[in-house]
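This structure is in C-alpha cells; I'll ask about it shortly.
Here the complex is missing a single protein chain, while all its other protein chains stay put.
Chain lettering (A, B and C) follows the sequence in which the chains are written, and residue indices restart at 1 in each chain.
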Amino acid sequence: MATMNMIQALNDAHKVAMRADEDIVVFGEDAGYFGGVFRVTEGLQKEFGKTRAFDAPISEGGIIAAAVGMAAYGLKPLIEIQFADYIYPGYDQIVSEVAKMRYRTAGEWTMPMVIRTPYGGGIFGGQTHSQSPESLFTHIAGLKVVIPSTPHDAKGLLLAAIADPDPVIFFEPKRIYNGPFDGHHDRPVTPWAKHPASAVPDGHYAIPLGTAKVVREGEALTLLTYGTMVHVSLAAVEENGVDAEVIDLRSLVPLDLETIEESVRKTGRCLVVHEAPRTSGFGAELVALVQERCFYHLESPVERVTGWDTPYPHAYEWAYFPGPKRLKKALEKVMAD
Amino acid sequence: MATMNMIQALNDAHKVAMRADEDIVVFGEDAGYFGGVFRVTEGLQKEFGKTRAFDAPISEGGIIAAAVGMAAYGLKPLIEIQFADYIYPGYDQIVSEVAKMRYRTAGEWTMPMVIRTPYGGGIFGGQTHSQSPESLFTHIAGLKVVIPSTPHDAKGLLLAAIADPDPVIFFEPKRIYNGPFDGHHDRPVTPWAKHPASAVPDGHYAIPLGTAKVVREGEALTLLTYGTMVHVSLAAVEENGVDAEVIDLRSLVPLDLETIEESVRKTGRCLVVHEAPRTSGFGAELVALVQERCFYHLESPVERVTGWDTPYPHAYEWAYFPGPKRLKKALEKVMAD
Amino acid sequence: MSDKDPEATRANRPVLELHVPEPRYRPGDTPDFSNLVIPAAGSAPRPDPSAAAARTHPLATDLVRVLGDDDQAHGPWDPKVDPDILRKMLKDMVTVRVFDDRMYRAQRQGKTSFYMKCTGEEAVAIAAAAALDRDDMHFPSYRQQGLLIARGYPLTTMMCQIYSNAGDPLKGRQLPIMYSDKAHGFFSISGNLGTQFPQAVGWAMAAAIKGDHRIAMGWIGDGATAEGDFHSAMTFAAVYNVPVILAVVNNQWAISSFSGIAGAERATFAQRAVGYGIASLRVDGNDALAVYAAIKWASERARANDGPTMIEFFTYRAEGHSTSDDPTGYRPASEAKAWPLGDPVERLKAHLIALGEWDEVRHSALAAQSDVEVRAAQKVAEKLGILPQQGKDNIESMFEDVYAEVPWHIAEQRAAALAEAKDK
Partner (left out) sequence: MSDKDPEATRANRPVLELHVPEPRYRPGDTPDFSNLVIPAAGSAPRPDPSAAAARTHPLATDLVRVLGDDDQAHGPWDPKVDPDILRKMLKDMVTVRVFDDRMYRAQRQGKTSFYMKCTGEEAVAIAAAAALDRDDMHFPSYRQQGLLIARGYPLTTMMCQIYSNAGDPLKGRQLPIMYSDKAHGFFSISGNLGTQFPQAVGWAMAAAIKGDHRIAMGWIGDGATAEGDFHSAMTFAAVYNVPVILAVVNNQWAISSFSGIAGAERATFAQRAVGYGIASLRVDGNDALAVYAAIKWASERARANDGPTMIEFFTYRAEGHSTSDDPTGYRPASEAKAWPLGDPVERLKAHLIALGEWDEVRHSALAAQSDVEVRAAQKVAEKLGILPQQGKDNIESMFEDVYAEVPWHIAEQRAAALAEAKDK
C-alpha cells in the first residue's frame, strides 16, 4: 500500500500490467522517452524498452489505426491520446473499426485495447484542453467507457480495462490528477495524500467494469455522477446539508443500473451531474433510464447539472464549470418539488 | 407546384438556391458530373459550371476543411457526404472547427454551410450504409441538425438551411427518397406521387428551422419522431387505433420544445421514436426534456422505440429496424401504464 | 507589405482560376489511348531489394512490365516462376472471373443485395497471393477476392457470406463481399474506405515488436488514397521502418470519379512514396508476372528489415463499380475495350502458350472446370439459403459479439427482439 496521486496510480497500473503481460504496448504523442505531458507513462520506456513504450507521430487517427492492427495481431495496445479534445481525428477508426470489429467478424477479430485520455476543465485550458466528450462514445455500441475519480479507482479500473477483452475508452479527469477538488476554485488545492482513496494497494487488483460505487449513503435523493464531479458533488451535498446518496458511476458503459435503480427507489429523487454540455450529454441517457425504470417512485423530476451548451470559454472557466452554486440550486430544486 | 419525390425536391432546392446566390458552391464525392450516387446534385454542373458543382477527392475531412476555408472566404458551401456512415473522417473538422468558429472568433468568422448526408437503414446497406448518427451532432454546440420527412419539407428545410447563418447538418432519410414507408417492408413500395407532401411549390420557400410539425392531432399520447420514422409511426398509430398526436420534429437543434410541451401537457403520455441506437440516442435528450418540463403532467413513463445497441446487421435489417411490432408494443405500454 | 505597389502589380495579374480535372473521355466520346506512354516490357531497371529507397524512386514514374507484346517475359523483373505456379495463377484468375459473373448474376436475380466484381484487375490479387507466404497477413479492400480464392478459401463459404445465410461465418452481419478470415490471412474488409491501410502498418509493427517473420500487405484503391488514413499508413510505415507492403490498386476510377480527382494528373500514386522516403514501384497491374515480381521484391525488402514498399498497380476497372452502378453514365461504354494494357487473364494465358506450357484445349478445360466448381459451390451455398430468406431465425445472434459478454442493456434488447420475432 502506497500513497499516490492519480498520475502515480495510473503509472503504477501501467507497470504492473506491463510486467505481467509482454503483449502490452504503450504509445502516444510524447508518451515514450518523456513519459507523456502529464507524465502518466513516465519511466516505461526505460523499464520496458523502446519497442514497448514509444513516441507516436501527431496523428490520432494513425495511433488508433496502428492499435487496431496491433490488436488484430494479438498485442494489447494501451495508448494515450494527449487530450480528449484531440481524439476526433481518430473518431472514425474508433467508431467504424475498433467498436465494430468483434461484431462484424462474428468474434474472429477482437480489439482489446485501452485508449486513455485526459478530459475535463478546471485548468484554464480553454476550448481545446477542457472538453468532456464521453457521451459521444457511449452512443457507440462495442465501446466501454470508464472514468475514475480517485487514485485507488484509477489503478483498479485501469487494470480491469487492460484485462478486458473489449475496447475501453478511459477518460482521466485531469483536474484531479494531483488532488481532489471540491469545486471551490478560489480555495487552496488539497493534495491526494490527505484523501483516503490515495491509498493504493501494491501490485495487481481490479475494479470490475460496470460496478458503480456508493460514495455517500443517503436517504433524501440520489446523485449520479463521475470523474471530477464526484468530489464537487460530495462537497456540495455536505455544504447544503442534504442527505444525498452519491453514486460514482465509474463506468458509463456498461452501466451499473441496478445500484442506480435501487437507490432511486429508496430516495424517490434524482440528480444527475456532469461537466459535459447538457444537450445529448450522458446525463440525458441517465435521466431517460431513471424515469423509464423508476417513474412511479419519483417524487420530482430528475434534474441535470451540467456544463453549458457552449464551447468551454477560457476566461469564463468558472462560470462554465458546474460548481457549488449550480449544485446548490439543483439540490434545492430536486428537494423542493 | 409540381409532384416530386424527395430527391427531385432536394435537387430543386439546390437549383433555386444556386440561381439566387452565386456564392453557393456544391461539391462532394461523385457529386459533380455524375450528380451524386443518389442523384441529388444531378444537372448542377451542367447548369452552374464546373467551379460551382464539382467532384471532390474521397476525403471527408478534406471536404469539410475545404468548406471551412470557403466559408471563411465568404462562399456558402453546400456539400454532400455520400453516406452519413462516412462522415466520421470529417468529424474533427466539424466538431473542432465548423461548430466553434463563430464562438472562438467572437463572430468575426462564421461558418454558414450545409452538410447534406443520406442516413438510416431499410435499403439492405449493411453496417456502413445504414447508420443514424444524428445524436453525435446534437451534442456539439454550434451545429444545427435538420431532418426532413417529405419532399415538401425537404425542399423547404434545405432552403432554410442554406439561408441560415450557422452550419447545418442536414440528414436525408434515404429509405424514403423515393416514397414514404409504413414500416411493412414486405408490402409494395408506394411512390411519393400518392402522398400529398409530394406537392412541391415552385421557386423559393423556406420552412423555419426549429419548427416542428404536428402531422397528426390526437389526444391519447404524444409521439415524437423525425425522418423515416414519421411515416412508420403514423402507420402504426392508425393500425393500432391509438389517438396519438404525432409530431415530426424536423429540426433537432434548435428544437421546437414549445410544440412538444404543449402536446404532452395535453396528452399526458409520450413516446419517442428513432432508428438510431438507443443508448445516448437523441431520444434520451427528448425523454430528459419531457420529464424535466412536463413531469407533473405525465401519467406514465416516457418510452423510447429505437434501433438496438448493435451495429446495423445486414441480414437482420428488419429485426433491427424499429418497425410496426416494436411500435405496437410501445404504444400499448405507454397507454397501459 | 509588398515591395511593389500592390495596385500596379495587380493590374497585370491574371484572375485566379480553379482547375477542375476532367477525364479525357465522357459518354459519347470515342476513347483513344494511343498517346499513353507505355514503357516496353523489360525496360525498367530492377534495384537490389536492399537498395536505398531513393534508388527506387525513378520507378515511381516508370512502369514495371515483364510480359511483352510477344507474350514472352522480359528483363530484370522476370520472376522466372515455375510454370506450375503460373498455371495455378491462371486457374485462380479464371475462377475469380467466373465467380464474379455468377455472383453478379445472383444479385441481379434478387438472391442478394449487392456485389462487386474485380474484372480486369484479377492479376493483382492472384499474383499477390502467389508471391507472399501463406501466413503473411493481407488487409484488403473489397476488390481482392482473388486473395481468398488463391489461398484456397472455400468458394461456398464466400457465397454464403454473400447470401448472409446459415453458412455465413459472419452471421449475416456484413454486406456481401465484406469477407474476413484469419486462417487465410485475410483481414476483415471494412465498408469505410482506407481504414485498413494504416491497420496493415500496425499489424506489421506488432510483428516487428514481437520479432516475428510474417509481414503484412495493405491494399487501397486510387480514389481512397485521398483519405487521411492513407497518410497515416505512409507516415507510420516510414517512421518505424515497418515490414509492410502498401499497395495502391489504381484502376483509374472511383465510382464515377476518374483518378485525376485523386490527384493523378500531377503525380503517379507511386510517387506519393517518394515524399516519405519509402521505396516505390509502379507496376503494370494487368501483367501477372510483373505484379508477382514486384511483390516478391518488396517482401524480400521487408523481411530483411530494409523497410516498407509502396506499389502502384496500374490497371483499369473494366466494369461498373458495383451492382449499384452503371458506368455508362460517366464514361464511354467502349472505354474498357480500348484500354491498352489488355486483359490480365488473356495475357497470362498467351504467355503460358508462348512458353509451350499451355494450349487452347487445356484452357477450355480449365474454364469449364472453374465453371463447374463455381456452380457446384453455388448450389451448396444456395441450399443454405439466399438473402431474402434470412434475418428471421437465430435473432439472438444479432446481439452477440457486440461485446465479449452480453451486457444487461443488450440482453434486454435481445429479449425484446425475440418477443417481437415471435409476435406474428
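In this section, contacts are C-beta pairs under 8 Å (C-beta built on N, C-alpha and C of every residue); 3 or more make two chains touch, one makes a residue touch a chain.
No experiment lies behind these values; they were computed from the predicted model shown.
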### Query
Relative to the complete complex, which of the depicted chains are touched by the chain excluded from display?
A, B, C
## Note on the structure
Given B:N11, B:S59, B:S198 or B:S263, the residue that touches the chain left out of view is B:S59
### Query
Quick one: which of B:M101, B:V200 or B:V264 touches the chain that's been left out?
B:M101
### Task
Among A:G74, A:G107, A:G126 or A:P208, single out the residue that touches the unshown chain.
A:G126
### Task
Looking beyond the chains shown, say which of C:P58, C:P154, C:G277 or C:G342 touches the absent one.
C:G277
### Query
With respect to the chain omitted from the figure, which of B:Q93, B:Q127, B:S263 or B:T310 is a touching residue?
B:Q93
### Task
Kindly note down the residues of subunit B that lie in touch with the hidden chain.
25, 51-52, 57, 59, 61-62, 65-70, 72-75, 89, 92-93, 96-97, 101-110, 141-142, 144, 164-166, 210, 253-255, 257
## Note on the structure
Where subunit A meets the chain that is not shown, the residues are 29-30, 32-34, 37, 50-51, 54-62, 85-86, 88-89, 124-129, 278-279, 308-311, 313-320, 325-326, 329
#### Entry: Interface residues of subunit C (partner: the chain not displayed)
1-3, 6, 10, 13-21, 53, 81-82, 85, 129-135, 150-151, 204-205, 207-213, 215, 226-232, 235, 238-243, 260-263, 265-267, 271-278, 303-305
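We adopt the following convention: only the chains that are shown with their structure count from here on.
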### Query
Using the average of all C-alpha atoms in each chain as its centre, how far is it in Å between subunit A and subunit C?
41
### Task
Could you tell me the distance, in whole angstrom, between the mean C-alpha positions of subunit A and subunit B?
32
## Note on the structure
For the pair subunit B and subunit C, the C-alpha centroid-to-centroid distance in angstrom is 35
### Message
Two-or-more-chain contact residues of subunit A, please, as numbers and ranges.
### Response
61, 89, 92, 96, 103-104, 141-142, 253
## Note on the structure
Among subunit C residues, those touching two or more other chains are 171, 173-174, 178, 190-192, 228-229, 402, 409-410
